[in-house]
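Here's the structure, in structure tokens; my notes come after.
Apart from one protein chain that is not included, each protein chain of the complex appears where it belongs.
Up next, chain A:
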């Protein structure tokens, strides 16, 4: 009878309690920073992150064994690629620039322009199985690819991560996602100045640049605000999600705001005219390492990016020449152009350089484990 009594008590205590499933994982983030949201069916564990790291750098994951995830996401470039667009394992060009994998655990949405792709687990499937373009090229070669992960080393890694040494794509996906979720970067000079209150962490020029960045004149922070320098964020303490997309005035091929057929951004998914040329603002953390810029890698340097925004979008000039029409109905109201002198531009670039976290790009725990 006492047992029944205790059982009833326990039942209600548990029913009122919180899920503590992944509380044991030690995030590599500063104290008091909010933790990312993690899906219930893929809680973070050290073992999964370790397996994911091996898989991330293993070319055996591509059908023809020529590429790994790291082929397009280099640690030295904050896990981006220093070319306009990436080229898949079979030589096909991607139409978009490889995004830096920096703090994407905090992204509300993944990839450049998709309003509902909000799970890293689903995003990881695209380079693995996508056919337009082929990236890893696994589709049609599933069994052959899986057969390459039966070594003793991988059996141990899978067993530690999942209590079971069998290999399947669900486990590969969960481990890769866990490693990518682990790619957190919060140790830039800016962090030391803003959050660790070290007044000497930024130079005078960088502080001037920071003040400009957050000014209403330049309006950078309207799209690149918040602790992750993008407004598209979510974390465990955030009550309301945010998933904004912006047209930066990069193209206007007909004087009516149209983007090239090859990439019309969010409009391709929503089919909403208002979403023409709208893309998610990526984080600016480590931005100095992730050139070239914009969704198609069409701008080469930070100085040119500033020129683009100072002009209110570079499409304005080109359209003016052809159509004498400088109005783009889809362009973000925050991209309206601004005056900036050479010293201010230099200050702004110096500030953007202060967002580089050198410990992130040299962290041995994130490097190629096969080296």
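Convention: a residue touches a chain if its C-beta (ideal position, glycine included) is under 8 Å from a C-beta of that chain, and two chains touch if they have at least 3 such contacts; residues count from 1.
Keep in mind that, in the parts below, contacts and distances are computed from a predicted model.
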{"item": "Name of the absent chain as recorded in UniProt (options \"Phosphoribosylformylglycinamidine synthase I\", \"Peptide/nickel transport system permease protein\", \"Carbon-monoxide dehydrogenase medium subunit\" or \"AZL_007920/MXAN_0976 family protein\")", "value": "\"AZL_007920/MXAN_0976 family protein\""}
{"item": "Contact with the hidden chain (one of A:123, A:231 or A:267)", "value": "A:231"}
{"item": "Sole residue of A:27, A:129, A:169 or A:195 that reaches the chain not shown, by the stated touch rule", "value": "A:195"}
{"item": "Residues of chain A in contact with the chain not shown", "value": "1-2, 4-5, 8-9, 12-13, 15-16, 18, 32-34, 108, 115, 193-195, 199, 207, 210-211, 214, 216, 221, 225-228, 231, 233, 235, 237-245, 257, 274, 327-329, 331, 333, 336"}
